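Heads up: the structure comes next, in structure tokens.
For this view, one protein chain was removed and the others were kept in their places.
Chains: A, B and C, in written order; residue numbering restarts at 1 for each.
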Amino acid sequence: MREALDDHPNCNCGIIGVVAEDGNIVPELFYGLRVLQHRGQESAGIAVFEEQINCKKAMGLVPEVFSSEELSELSGQVGIGHVRYSTEGASALENAQPIVASSIAGDIALAHNGEVVNADELRRELQRKRWAFLTSTDSEVIVRVLANEIIKTRDVNQALKEFTGRLIGSYSLVLLVGERLFAIRDPLAIRPLSYGRKDGMHIVASESVVFDTLGARFIRDLRPGEILELTPHGVKSTRLPHPNNSAHCMFEWVYFSRPDSVLDGRLVYDVRVKIGEEIAREHPVAADMVVPVPDSGRAHAFGFAQALGLPLMEGLIKNRYIERTFIIPDQEERDIGVHLKLNAIRSLLQGKRVVLIDDSIVRGTTMSKIVKLVREAGAKEIHVRIGCPPIRAPCYLGIDMKTRDQFAANGRTVEQIRDSLGADSLEYLTIEGLVRAISMSEEDLCLGCLTAVYPVQVPGERLRPQRRLDLFMERVDSEAETKASQEVRRQL
Amino acid sequence: MREALDDHPNCNCGIIGVVAEDGNIVPELFYGLRVLQHRGQESAGIAVFEEQINCKKAMGLVPEVFSSEELSELSGQVGIGHVRYSTEGASALENAQPIVASSIAGDIALAHNGEVVNADELRRELQRKRWAFLTSTDSEVIVRVLANEIIKTRDVNQALKEFTGRLIGSYSLVLLVGERLFAIRDPLAIRPLSYGRKDGMHIVASESVVFDTLGARFIRDLRPGEILELTPHGVKSTRLPHPNNSAHCMFEWVYFSRPDSVLDGRLVYDVRVKIGEEIAREHPVAADMVVPVPDSGRAHAFGFAQALGLPLMEGLIKNRYIERTFIIPDQEERDIGVHLKLNAIRSLLQGKRVVLIDDSIVRGTTMSKIVKLVREAGAKEIHVRIGCPPIRAPCYLGIDMKTRDQFAANGRTVEQIRDSLGADSLEYLTIEGLVRAISMSEEDLCLGCLTAVYPVQVPGERLRPQRRLDLFMERVDSEAETKASQEVRRQL
Amino acid sequence: MREALDDHPNCNCGIIGVVAEDGNIVPELFYGLRVLQHRGQESAGIAVFEEQINCKKAMGLVPEVFSSEELSELSGQVGIGHVRYSTEGASALENAQPIVASSIAGDIALAHNGEVVNADELRRELQRKRWAFLTSTDSEVIVRVLANEIIKTRDVNQALKEFTGRLIGSYSLVLLVGERLFAIRDPLAIRPLSYGRKDGMHIVASESVVFDTLGARFIRDLRPGEILELTPHGVKSTRLPHPNNSAHCMFEWVYFSRPDSVLDGRLVYDVRVKIGEEIAREHPVAADMVVPVPDSGRAHAFGFAQALGLPLMEGLIKNRYIERTFIIPDQEERDIGVHLKLNAIRSLLQGKRVVLIDDSIVRGTTMSKIVKLVREAGAKEIHVRIGCPPIRAPCYLGIDMKTRDQFAANGRTVEQIRDSLGADSLEYLTIEGLVRAISMSEEDLCLGCLTAVYPVQVPGERLRPQRRLDLFMERVDSEAETKASQEVRRQL
Partner (left out) sequence: MREALDDHPNCNCGIIGVVAEDGNIVPELFYGLRVLQHRGQESAGIAVFEEQINCKKAMGLVPEVFSSEELSELSGQVGIGHVRYSTEGASALENAQPIVASSIAGDIALAHNGEVVNADELRRELQRKRWAFLTSTDSEVIVRVLANEIIKTRDVNQALKEFTGRLIGSYSLVLLVGERLFAIRDPLAIRPLSYGRKDGMHIVASESVVFDTLGARFIRDLRPGEILELTPHGVKSTRLPHPNNSAHCMFEWVYFSRPDSVLDGRLVYDVRVKIGEEIAREHPVAADMVVPVPDSGRAHAFGFAQALGLPLMEGLIKNRYIERTFIIPDQEERDIGVHLKLNAIRSLLQGKRVVLIDDSIVRGTTMSKIVKLVREAGAKEIHVRIGCPPIRAPCYLGIDMKTRDQFAANGRTVEQIRDSLGADSLEYLTIEGLVRAISMSEEDLCLGCLTAVYPVQVPGERLRPQRRLDLFMERVDSEAETKASQEVRRQL
């Protein structure tokens, strides 16, 4: 089990779907998953259609799960893939995706990124209908609801609408229904999903970096509530009923996504630099240098340093070979873990007023060790600046931050947190600053973990005021879409 | 993948269930499965109840699947275990058992040995009811049918009767329904299942050798159609409707079971010795020595040699370290596989008239190599005697012999087979002789693979005439049963 | 680490050497080592000459050490191989052979079976000459002494004589000196080594079963003190000075070698059957049946039963899948180890007078458990007959029996041992009986572990009277030898 090395939460997963006119798309799935590896390191899986749906999934990093030999045993012109973040416990393998179900309506394979708030309720509902479940996973619930709808409606498009109508929460999905490939993004577009293309090949993936690596062209993000069917000959788009506003997860820009991904029109790197600029504006400080917490705070620190004209110094160095903090028992008390992972450069920091920049604080345990490290290296003043407002509430929509108790900001003032970190000053970016950095309306973002107000109904939590549903159901013809996207492409 | 080293078919599996008054029964499950390892080497699994059902299963031999550390993570006072024979293909892991299902009626874990003839029909029936399946295994079908019945009847005992009433085929089952442990043997008692006891502990297992190893006492075999609930305080027995006759698989005595197991009252070793005696009576031969094919023909050869007063010689020696016939590509043509596994002792065999004894011939490929081996070692005459009548028809009830084409005896006379083996004479035991050796009525045995007449309805095959069902449903009170079994024990 | 499952001692090793006119002899080395696997399961290695000596060796069984891929990376027309028995400790890998040394005289690779009594003395002597050793193994000592002699004499044949003249103890050796292949057997021929041939290929191996498996013809055993050079075109033989008598290890026939091997003219199986007959003559007993301890006592039991006209019954059944007695901690007190490995058949043994036959008793711990097992299965009388006289003294010549304290027979009468085993009677074969069974002069056998009189000088132990050395140095011409051996072959 790979241990968390810092207190960043886990993201839900990375997904990909590929269809080609001819040839074998397994290499694209494999390389695409390797590019999405930062979204999940616990398990990986690929399902392809070739006469039937064949699925291979296991625990481990993508190249651990798929040896050359095993890859060569899979082939197909259409398929999906999935990487999953690290979870605890013995049931890890049953969580691996894609999940495959066979029913009277044929085989279905499904890979999802997100979290369905009403999964337990749907499970109980199916159980009341005498269904037995083989796993305790949400995926089994979701795939059964879907299979049910397909059988009921005997019309896949209709079934997908009914199906998504049953789900409350966040979901980016790729689906094989027999040999048909669908991609779905929830009506609030909480988790990312984007569409790209290369000669004779249509691709959806969690992040646009996949297209860069595969030599494909990014076309566009999936729209909120969009169901995209990808065929070798083009795409067909349908829209689910969706509100006027979205609820993009702000944490994708702050931390999860790769800096070179473009999410809903915003380059992640750009947003992070702007976050640094915003916090510099809100909370400037007289200092000798700005030091990023590597690697998560690097872009934010650049923006901060540039905005204040302060030198950016790599005062903290990361050991690139420490992926597991394997600790010898009697060494535990020595805090050697953080020292193995990070080192502070005494000769840069000694006697200096240092601004430490990181993207966020969740539990605060790592930041408190870092402040101690920098203090021991002789820094005269340590000013901590955080690119994300205080995280005070659980995420129910796909991030592994579940209990209020774990949050450094839970029931504490910023001053109390500063005191516990041992810093000379501590400032978080405001929500307004964050929104400005993302340059999107606050009403189009999910800020649940900051505000405890959520874009979907979560039992026991406050719901943000909903705008009216846009009930107009768009249907874009394949040809038109393809042409439209070709134009978009030309403009890029 | 462990390759088959000979042409013996695979048996279906080994199962075990244990409940104790206190303490942890995982060691008994672990050691019991190790004793049953000869019944399956592909995968192993254990499910125990402790607050909930916890299951661990994986590919490999029992000690490969369960390290000391992993065993220590499992505990409970009641549980079941399973070993599975080797199958081909990528879906092997999904075949591992126990299989666990959760429904509105609670959790169920199931391990089975046998083959359900109408599994596909049941699957289609459930699929027509809009059920989706996550695996292509019979086990999922069975567990769903069972869960369904439990939900429907809300009475486990009633549900078990309804459930078994749906199944056509062979099945010895151990079940956890929540924390309740049940063992079921099909109404024809095709596959073995026996019950034993040690202080404060009740045990069911595929073979009685498990009791010997665990220091428990064998009490009795499960009766045809018996449902046995095992509790820490005794057992409760119910009988399903069952015909007057059983259909015990003759191949358990001939080959599958360990010689030291007692199956339905017959010590396997004894039966094999008697088989040897019977074939000696039916097909005596003037020879200098009797040579068993190790290890499968050893007891049969002893009976044969003793009956004819011929010396028994170990003229064929087995390499105990060859579990896999890993062959270097360019060596394939040299038939090195059989030479690695078996060696003929020239100085014993040279110039001699040799009787080769084996338990059975399925495909005949190995026997033909052995005859060649013995011939090359200089034997003057080679007389092959086989302890099982010619296998001519598929088994649909739990043995991996599915296609008529694969059988040496398919469409060939004994003379033709003898010719293809290159032996000087070849004789099979007759069905009558086999029945005498087992000393059980022919009408209580399944001889489907010999006669092409089956004890259950198999589409496209002949059904043996059925006696009337004994519709009297027995219910034996726990206390009475316990006392009765104590008496049985005293007599043993 | 594979644990010993019984109290049989470990043998030193198995060796093989092959040279061919053309083609690649690596498959022969690989399959030959698999056949010799019973002589050592700890490590395996192959060294071949192709432009230079290439060696691959590692811990594990032969097919674990050499995957298909790794085998394909090795090739050559001449090479040697080695399997090693299980040892304790972290230094196991450095014990793996062949050992390779490069010097001004070129590369040497060496694999040996045996034990050099004066290894420490030779080591100290070399150390006094300022040599530093990289391992603590005897092999390094031996290879350095050899390299030294080659450099000194600049004549390989002369060097081999000088070299062997330095060694005291038992040694069967295969050597690559550059591309020249030599096989050497010590002047007392303590450890086995035999020579065989197939078209264009010359082979030496520890046991003749290798030839059977490789489709080669056994030609003859190496003579005491013989140095055989194997070339693609024939063999050249030289004799070292050697006494008139040999000292073949009797334990090779009693236990180590495969029953189908022919050692120094005696088929191992035959010797074991005769051992059984001899002990029947010396110590007959009125009994109902003879039960072998599987698998080691099987042939002995056959001879015993036949001599007395008693039925041979397989009353003890071995679990073929228990290669490691992996014990769950809290189960240790239950003696489950022996039960997992062996089971006694109650219905055969109950109320019976049983003769238990095994090949030998070293520590006696396993036999005492077996007697208990058979007693618990209801045997009325248990008579233990052992095919080897009491082992009372250490072996210094290649068997892992080093300390007198460990022997059951150390300082105890047979009656005392019988009492500790819990048997009704216990009898060992006499030395005279053993010698008769082997049908070789007692003066040509090493009986050191029985008599504490050794064929070579061991510090602190008694030396058997030496006959005069036969100082005549034979040299057999390659052509003559080849013809001679062809004649021998025709006669076989």
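Keep in mind that, in the parts below, a contact is a pair of C-beta atoms (placed from the backbone, for glycine too) under 8 Å apart; a residue touches a chain by one contact, two chains touch by 3 or more.
All values derive from a computational prediction rather than experimental measurement.
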{"item": "Which displayed chains the hidden chain touches across the whole complex", "value": "A, C"}
{"item": "Identified contact with the non-displayed chain, of A:Glu125, A:Glu314 or A:Glu461", "value": "A:Glu314"}
{"item": "Hidden partner chain, touching residue among A:Gln52, A:Thr135 or A:Thr213", "value": "A:Thr213"}
{"item": "For chain C, residues in touch with the removed chain", "value": "54, 56, 73, 90, 99-104, 108, 124, 127-128, 130-136, 140, 143-144, 147-148, 151-152"}
{"item": "Residues from chain A at the interface with the omitted partner, ascending", "value": "27, 30-31, 34-35, 37-38, 41, 61-63, 68, 71, 209, 212-215, 258-260, 262, 267, 269-270, 295, 298-299, 302, 306, 311-312, 314, 317, 319-322, 324, 326, 328-331, 334, 336, 339-340, 343-348"}
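Quick note on the criterion: only the chains that are shown with their structure count from here on.
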{"item": "Dominant interface by contact count, named by its two chains", "value": "B-C"}
{"item": "Most central chain, Cα average position", "value": "B"}
{"item": "Centroid comparison with chain B (C-alpha atoms), farthest chain", "value": "A"}
{"item": "Whole-Å separation of chain centres (CA-atom averages), chain A against chain B", "value": "50"}
{"item": "Where chain B and chain C are represented by their mean Cα positions, the distance between them in whole Å", "value": "38"}
{"item": "Touching two or more other chains - residue numbers and ranges from chain B", "value": "none"}
